[in-house]
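The other protein chains are all here in position, but one chain of the complex has been omitted.
Presenting chain A:
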Amino acid sequence: MLRSPMLKNGLRVKPHKLQNREEKMSKETPLWEVFIRPRNGLSHKHCGSLHAADEVMALQAARDTYTRRGEGLSIWVVPSKSIFASDPDQAAENFEPGVDKVYRHPTFYDIPEEVGHM
């Protein structure tokens, strides 16, 4: 079941925490996550969530809630129940392996200054 953490490729997956709530109270208006593109050329960034009955109302509500002062040029809304998250309790084993690999960074390699920027 969705509610119990699952193992997927060694990565434990958790449903979005608000999704749990929604499943318990199925009569509630669905929850949406809102993403806004702040400026031309940038990617959409998560800025919050809201309740709406369908995608049309979700977009309207997102505009009214999150873009009253020119915050963005484009909005995405995604049903919160479609979002799955990594388990925060597993953060260490997920992300620590990326921390001690100094050889993934350019500064690990010695290039004499005479050679110039590389």
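We take it that a residue touches a chain if its C-beta (ideal position, glycine included) is under 8 Å from a C-beta of that chain, and two chains touch if they have at least 3 such contacts; residues count from 1.
Operating definition for what follows: contacts and distances are computed from a predicted model.
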- Taking the list "Xylose transport system permease protein XylH", "Macrolide ABC transporter ATP-binding protein", "V-type ATP synthase alpha chain" or "Phenylacetate-CoA oxygenase subunit PaaA", the UniProt entry for the undisplayed chain gives the protein name "Phenylacetate-CoA oxygenase subunit PaaA"
- Message: On chain A, where is the contact patch with the chain that was removed from view?
- Response: 1-2, 37, 40-41, 43, 74, 101, 103-106, 108-112, 114-116, 118
